[in-house]
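One structure below.
A protein chain is absent from this complex, but the other protein chains hold their places.
Note that the chains are named A, B, C, D and E in the order they appear, and that numbering of residues resets to 1 at the start of each chain.
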Amino acid sequence: MTKIRVTKFYDFEMAHALWNYDGLCKNIHGHSYKLYVTVIGEPIDDENNLKNGMVIDFSDLKSIVKDQIVDKFDHSFVVYKNAPHKKLLELNEMYARHHVVDFQPTCENLVVHFVNIIRSLLPEGVKLKNVKLYETASSSAEWDADDN
Amino acid sequence: MTKIRVTKFYDFEMAHALWNYDGLCKNIHGHSYKLYVTVIGEPIDDENNLKNGMVIDFSDLKSIVKDQIVDKFDHSFVVYKNAPHKKLLELNEMYARHHVVDFQPTCENLVVHFVNIIRSLLPEGVKLKNVKLYETASSSAEWDADDN
Amino acid sequence: MTKIRVTKFYDFEMAHALWNYDGLCKNIHGHSYKLYVTVIGEPIDDENNLKNGMVIDFSDLKSIVKDQIVDKFDHSFVVYKNAPHKKLLELNEMYARHHVVDFQPTCENLVVHFVNIIRSLLPEGVKLKNVKLYETASSSAEWDADDN
Amino acid sequence: MTKIRVTKFYDFEMAHALWNYDGLCKNIHGHSYKLYVTVIGEPIDDENNLKNGMVIDFSDLKSIVKDQIVDKFDHSFVVYKNAPHKKLLELNEMYARHHVVDFQPTCENLVVHFVNIIRSLLPEGVKLKNVKLYETASSSAEWDADDN
Amino acid sequence: MTKIRVTKFYDFEMAHALWNYDGLCKNIHGHSYKLYVTVIGEPIDDENNLKNGMVIDFSDLKSIVKDQIVDKFDHSFVVYKNAPHKKLLELNEMYARHHVVDFQPTCENLVVHFVNIIRSLLPEGVKLKNVKLYETASSSAEWDADDN
Partner (left out) sequence: MTKIRVTKFYDFEMAHALWNYDGLCKNIHGHSYKLYVTVIGEPIDDENNLKNGMVIDFSDLKSIVKDQIVDKFDHSFVVYKNAPHKKLLELNEMYARHHVVDFQPTCENLVVHFVNIIRSLLPEGVKLKNVKLYETASSSAEWDADDN
């Protein structure tokens, strides 16, 4: 059988800051993140299966990532646990959606975090192949199964 | 010598329907399909060759795929042989350009179909590396030589 | 006060056919339609208003057009009433989502149709300024309030 | 003489929060803002002028907006003066680049703010025609000279 | 009747140089020019007309501009008559496609040149509304009927 990769695109609007960094990104700022998730598998070859001809239904792949990543990180602020994040709690409603994470929230580390989330959610027979995250229109980080 | 990948982009406007499917795609609807075809080879290193420095002339790769895929599937309707396609014949001129195919016309299966067409048309020394088909701006399927 | 235009983008996947036409579009085919809706008004200047600083909440403009246009025309087939559309009824489930319209479904006429739908749905103080519909990446039709 | 519009594109990465708002945007979050600035004038028709054939040198229009808007708002956090912004001061280095503004930082109000900045900086004979700001890929606000 | 704008997109690959200019553009260099041509008119409302529902057939608008502009300027070099262009003649086959024009080939002047060409070619009832030319992804010049 033929192996085929299937990719879905997502975006979300998030703020972050890099703690103890020496560039502009040390300040609270934000991005329109663009996320591409690619899985690989064999298209179902069974004309009685409602998903005949699909590796995974695009709408299933859409909801897995939407529920566990996009809806959680969209319109939120992500900050490293080592940063003075407790002071942020006083901001009340401006700080209602935030993530204190145990890694510096660079584009690279966010990709690894997303890979770990997605991998546990895929149905049998479908493997994660690639996750690519654009922080800006010209900068991206990417995890690929063949590298790891 | 160095191996280089060469990619051309194509698009075409096509309708389809997924027979015996449980989502919106069971209805006749359409997409502006985007197709990327990537081949791999060594650039010609011969200054007397008119194609010096090329793996394949972009315009040759363009016409191979345009003649055999784009010009045939553009402005057409693709339907699975198991669907009630004979009733469509009564639509006369609205059904002048159609393809009854022996596979469910998902994005995945269309990619495999295109791979088989293109592979037989490439000149010696040029190998098919990747075919990627976007059904919508956020959904794509992709065949890669390294997976198969 | 300053007048500001606010634009939202939508897309939907639709098939159509142009009846009694002399080009490729006479066949059933489809497009990934891209729709831009622009309204104009004065941003609310009242710090007690939850919508302070907005002409219209982006999410309100999003749902008006999503409910009345995108969700209805997405994954559907649009056909002119003068075409032999009754024969399509025999396609059963492939024809579950369709629109028999009293106009040739060109990009121009679809725009006019959408303008009439949207205009009746806008809240007071917000006027429709522009509706632009892309049939393909290189072809669009556009209604503008200043032309009419 | 012919009047011609000249447009430059800019982008910047900014966080904001909408104070006293009832949607997701009340939280600190961010966007990759895309900004289009359009000016209008007559191209210089003087072959001894180094800027012959230009309304304004693209690189001059680029630096005016880069210096006064992009370089200031990029990698910063913008917040309304009525929000509890003083508590943010304790964030120290994460809060080194911020703007406390006297308006709710909606896309609409940011456009008006940018219009006021740019208008004062244009050389004689060149008028501001349009400023369009994308907050996300699908949402934008726009000021146009003909509306005001 | 309703007035509708219809836009087609074109691109072409051209080199130019700005004579007697004080920036980088004085050197021979090139761009992937993107051209948008917008016309305005009333869609034909006559069900016996093959072009029913159209302001102008997209494919007619495509060929007018393709024949008279794209096919002539694509893969060519444009230079001002006051530049030392006669020395270029010695380049023989590298200089087979060139245009010596009586204006500095800035983006603004090219737009005016294209406006004059297109205006004379439109069928009755169809008026030129807007011509926009991108020299780079971030720089464009635009002629609009309402400004002139």
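Before moving on, here are some points about what is shown:
Criterion: a contact is a pair of C-beta atoms (placed from the backbone, for glycine too) under 8 Å apart; a residue touches a chain by one contact, two chains touch by 3 or more.
Computed from a predicted model, the values in this text were never measured in an experiment.
Taking every chain of the complex into account, the absent chain touches A, B, E.
Of the listed residues E:29, E:81 or E:119, the one in contact with the hidden chain in the full complex is E:29.
Interface residues of chain A facing the missing partner chain: 18, 20-23, 82, 103-109, 111-112, 115, 135, 137-144, 146-148.
Although one chain is not shown, part of chain B still touches it, namely residues 2-10, 38, 40, 43, 47-48, 50-55, 57-59, 146.
Mapped onto chain E, contacts with the missing chain fall at residues 11, 13-17, 19, 24-32, 74-77, 79, 83-84, 87-88, 90-98, 136-137.
FYI, only the chains that are shown with their structure count from here on.
The minimum number of touch steps separating chain D from chain E is 1. Among the remaining chains, those touching chain A as well as chain C are B, D. For the touching copies chain C and chain D, the fraction of interface residue numbers used by both falls below half; the interface is of the different-residue type. When the C-beta contacts at A-D and at C-E are tallied, the pair with the greater total is A-D.
On residue numbers, the D-E interface is repeated by A-B, which shares over half of its contact pairs, out of the options A-B, A-D or B-C. Computed from the mean C-alpha positions, the centre of chain B lies at a distance of 42 Å from the centre of chain D. With centres taken as mean Cα positions, chain E sits 31 Å from chain B. Residue positions of chain E with contacts to 2 or more other chains are 146.
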